[in-house]
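In this view, the complex is presented without one of its protein chains, the others remaining in place.
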Amino acid sequence: MAAVLEVRDLQVRFATPDGEVSAVNGVSFDVNESECVGIVGESGSGKSQLFMAVMGLLAKNGRTLGSAKYRGTELVGMPVDKLNKIRGDKIAMIFQDSMTGLTPHLRIGRQMTEVLEEHKGMGGADARARALDMLNLVRIPEAARRLNQYPHELSGGMRQRVMIAMALLCEPELLIADEPTTALDVTVQAQILELMADLKRVTKAAVVLITHDLGTVAGLCDKVQVMYGGRFMETGDVRQIFYKPQHPYTKGLLSSMPRLTEDRRTTLYAIPGQPPNLQRLPAGCPFQERCEFVHQRCVDELPLLQEARPGQFKACHLESLEHPVDDPTRAAIPAEAMPPVIRDVRTA
Amino acid sequence: MATDITGGTKRAALIEKAGEEVQGRSLWQDAQRRLFANKMAVASMIVLGIITLMAVFADVISPHAYDEVYWDYIGVGPQWENNHWFGTDANGRDLFIRTLYGARVSLMVGIVTTLVALIIGVTYGSIAGYFGGRVDSLMMRVVDVLYSMPLMFFIIILVVVFGRHIVLVFIAIGCVEWLTMARIVRGQTLSVKRKEYIEAARASGVSTPNIIRRHIIPNVIGPVIVFVTLMVPVVILVESFLSFLGLGVQEPMTSWGVLISEGAAQMENAPHMLIFPAVFLAVTLFCFNFIGDGLRDALDPKDR
């Protein structure tokens, strides 16, 4: 399988009045043809900024280092007019906020046809017909009427469908969906995910699904990459990640998902603490302050991604989660020495 | 689990240190820091301070009296040997001290009138915003109607009809300029009232006075402070405008508007009479605007 997108040691930094903030700290991965990759992480893990950087959409104070190649063409540092030939055409993106993501003073039809005009040189009736087809594809009721409506006349779910239809207009090879369901009601979320699953079968596009919700990933993706503090913590096949998580963070994420089968009297697990301050990332593992298996090496040395099981990689010094201490001479830090917040959770 | 005391303390120390470094700053500390980082705003504060001090100590600085006529020096340019640093006006009075007396009038009008507008506007706006509903729409309708009127003309009529008394100028301008203040306060109160954190505070049992003190006032006060700083120059301008038309303060008292008006009449043969008061007025307005802009940026960082 050929890679549509190859990312190597990508870093994203923002200049702020309080100093430079590193949102993404060197990640490398491939997205192959027709593959669906899930990027999972909490807010502030850098997952959105990673793809904003790939699309050249970073805020003005942001800069990108490293490499991101679309079919061998370097995207980082590419002049905007060249980049414009690729984004919207070969690589399309769907954003989280469907409420504000569409231009309020332009009709839906216009916002869709302009994409075709730009990339395919299609005009007037052809473009409108194509736009109508796409609206039908994403199952918008009364699609023909919608073309003449303004965004504020549509519901949130419908707007998100419009966003998806708009992204698919040029049959992109890569579709990046940044939390496409977050702003929607739960029932609508389910409908949109179902739609995306269907579309994945119909189109041949590779899909990157950015989300904080592991459940979303389970239904749609082939591969999962778990992000934390601007780094990948664990990557691998979706089944491996779900059934045999190798990283304490992944395990924490999984245990904090509510399950219907579980006894309702047990409290839902929550990973203690907060995501790290990106301005002052610790020297060692970014997850050290919240990890229950933290030991000296985690504080001193940054763990790199390494193959834990065939096809599954983790960035963790632990031998395995079953035997958390990799080196008998370097024992884990005792509960008594920890700040009370963390201790409470552990002894609970 | 085995114990490793050194590792434990190191980790605890590490966490503690991180906690110290990212110690939260309050909104006001943050705003203050940003305001003082704004060079233009700081420079404006200094310049404005100097002008204010000069106005207050005008009689100490200058050897002349503001209404003393020097018959030998009528409408002459700056003279160092006689201490007429800005020259004299068309009646032979020292322009330096008159400019500073003008500063007194302008600054006083600016501040007192803004206070009048502040009191009316905040009271009116917060009542409308707090009660909401029909009271609000009625009260704001009144503001809308007043807004669409040529209010400057009413100020002029007021001043003409009731005589040119300085207090009247305060009241007339204040009565007109409160409208925007009322709108701002009302809008802010209305939006803050509906915010989730107010509901959260209420739900967790915070008393109403505490909610108003801790949550509503701090959130309403920011835009009000900014607006107040931007309103002072507007009021100074209105007073100068009235004085320019000959409707403001009366001789021998003076204000920047009067001086500029006199200067404009003499600009062909004595341009200094126009330039000095005009520069003082412009610089003062500049300063207030820069401070206002600085405050707005400091209090509302997303607007940068």
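So that you can tell them apart, the chains are marked A and B in the order they are listed, and the count of residues begins at 1 in each.
As a convention for this text, a contact is a pair of C-beta atoms (placed from the backbone, for glycine too) under 8 Å apart; a residue touches a chain by one contact, two chains touch by 3 or more.
Note that in this section contacts and distances are computed from a predicted model.
Student: Look at the options "Oligopeptide ABC transporter permease OppB", "NADH-quinone oxidoreductase subunit B", "histidine kinase" or "Imidazole glycerol phosphate synthase subunit HisF" and return the one that UniProt uses as the protein name of the missing chain.
Tutor: In UniProt, the chain that is not shown appears as "Oligopeptide ABC transporter permease OppB".
Student: Looking beyond the chains shown, say which of B:V169, B:V185, B:I216 or B:I260 touches the absent one.
Tutor: Missing-chain contact among the listed residues: B:I260.
Student: Check each of B:I61, B:V76, B:I120 or B:A278 against the chain that is not shown and name the one that touches it.
Tutor: Result: among the candidates, B:A278 touches the missing chain.
Student: Touch as defined at the start, partner being the missing chain; which of A:V7, A:L75, A:L137 or A:M166 qualifies?
Tutor: Among A:V7, A:L75, A:L137 or A:M166, only A:M166 touches the chain that is not shown.
Student: From the list B:G49, B:P63, B:P218 or B:G246, which touches the chain that is not on show?
Tutor: B:G246
Student: Tell me, which residues in chain B touch the chain that this view leaves out?
Tutor: Looking at chain B, the ones touching the missing chain are residues 145, 148-154, 156-158, 160-162, 233, 237, 240-241, 244-247, 257, 260-261, 263-264, 267-268, 271, 274, 278, 281-282, 285-286, 289-290.
Student: Hey, which chain A residues sit against the chain that's not shown?
Tutor: 55-57, 59-60, 80-81, 83-89, 92-93, 95, 97, 100-106, 114-115, 118-119, 150, 152, 163, 166
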